[in-house]
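I am attaching a structure below and will ask some questions about it afterwards.
All protein chains of the complex are present and in place, except for one that has been dropped.
Order of writing sets the labels: A and B. Residues in every chain begin at 1.
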Amino acid sequence: MSAAGGVPGSGHEVPGGTWRGISFEDRMSTVEFRVGERAHITVDSDVCRSCTTKACVTACPANLFAPTSEGGILFNYEECFECGTCYMVCNHEGAITWTYPDGGLGVVFHHG
Amino acid sequence: MDDIRPGPMVVACIRITDLRPQIEPLSGTVVREPWSTGLSPPDAAALEYSFRIAEAWSGHVVVITAAPPSADAVLRDARALGATVLRIAVGSPSSDQAYMDDLGSDERAMAGMIVAALAPFGRPSLVVCGDRSSDRGTGALPAFLAHELGAAQALGLVAITTTDQESMVVAERRLDGGWRERLHVPCPAVCSVEGAGVRLRRASLTATLAAQRTEIPQVTAAGGPGTTRGTHPGGPAEVVVGPGRPFRPRTRVVPAPDGDDPRLRLLALTGALVAHDPPTVVGPIDAAGAADALLAFLIRHGYLDTEPVGEEAATEGTR
Partner (left out) sequence: MGKADVVPTPGVSSDTPAFDAVVVGAGPAGSATALALARAGRSVVLVERGPFPGSKNVYGGVVYGRVLDEVVPGWWNEVPVERWVVRRSTMMMTGTQSLAVDYRSAAWGEAPYNGMTTVRSRFDNWLATKAVEAGAQLVTSTVATGLLRDGHGRIVGVRTDRDQGELRANVVVACDGVNSLLAKEAGLMAPAEASHHTLGVKEVLDLPGHVIDERFGLRRDEGVDIEMLGCTRGIPGGGFLYTNSDTVSLGVVLSLPHLAEAKVRPEELIADLKNHPSVAPYLRGATLREYAAHLIPEGGYDTMPTMVTDGMLVAGDAAAMTLAAGLWLEGVNFAIGSGLAAGRAVDRAIAAGDCSAKGLASYRSDLEGQFVLADHKRFRKAPALVLSERIQQRYPGLICDLVDGMFTVTNPVPKPGGVRLTRSVAAKHGVKLRQLAADTVRALRVFG
């Protein structure tokens, strides 16, 4: 197991060493995304600056919300599951504008 | 069959296939699903360029593919965009044997089949293909098509634009180091394009609905994939590729550097601070001259020890 995935006590160690950890990039690389040119979700970083929970950061299953050093949010729309978690847990009206990607684009699940 | 239309004809020759087939980890069996068939980025780009050029020329687009019926959905989308579509029926690749036969089939024979199927539509001014398909991936078909059509070829392009003459397109191709070359390609021509830079347009809803219920015209493969290599009847003289050994240059043994300081030994070994030979610029020269220059380079650096014999390596310049 790689050093990154298998730090004892991190919750990723494996009984008997059989379950290999997987990096988040490798995890996301198993998913097909047909990326469109339009950002279907936008985040208003100015609104986020006054947010105390930053709930989106840990809850987004695709890990697309990155807190910035100025207290805002950097958001990338490309590898999004279109699940809706972010706008539901967001605690500031107007921080997130949420739509679907254009027809045929976005995530494509093959084993959903 | 769709009506034969006036104006220059631009052909998009595309491969429609499962874009993310599954591979059984143990057996290596490839599983392809009919509904996830689609256009790979190079093929989508080929289709988009076809429409752009046909528009500029006030011409029309013919889309042709050799595929099983699962390709019809993609062809209907192309029809909704205004193209004439045509499918050469080939065996369903749902069985692995059929697929292996397809892979083993002769691309030259395939090119012959495509040219024959296009014949009733007239002579294409331009044929655009993807530079490689996601499953077969050789990228050789466009060259064979050019040969069959007696057309010029320009392969692996990043852009095709029209000029004020209909007998010429301007194409761009990537070179090393971020450079691009610009080619003036006389028509009729076969071009293959990279899957970058353009997006395939979307059809209107009205056209999509209208195209849905239509039948896709189908021609049966004369000969068909699976025809053995090099038996294309009546074709021009062919290049015969005999059995050969892969080229494996000998390893050069680098002696261990002397000295006690590991840092210096490492520097000597990697040549990190040593000045390099500047790149040699040969050309512009013709194909035979370039081949000679390459061989001379290999001999100079010890990868080949003898002069090549005879005239074997010399080839005709292409059209």
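Everything below uses one rule, namely that a contact is a pair of C-beta atoms (placed from the backbone, for glycine too) under 8 Å apart; a residue touches a chain by one contact, two chains touch by 3 or more.
Note that the coordinates shown come from a computational prediction; the quantities given were computed from them, not determined experimentally.
Take chain A: the residues that touch the chain left off the picture are 11-16, 18-19, 21-22, 24, 26-28, 30-31, 34, 53, 55, 58-59, 61-63, 81-85, 87-89, 100-104, 106-112. Along chain B, the points of touch with the absent chain fall at residues 24-26, 33, 35-36, 38, 202-209, 212-213.
Note that in this section only the chains that are shown with their structure count from here on.
Centroid to centroid, with C-alpha atoms defining each point, chain A and chain B lie 37 Å apart. Residue ranges on chain A touching chain B, taken from their complex, read 32, 37, 102-104, 108, 110. Chain B makes touch with chain A in their complex at residues 20, 22, 33, 36, 199, 202.
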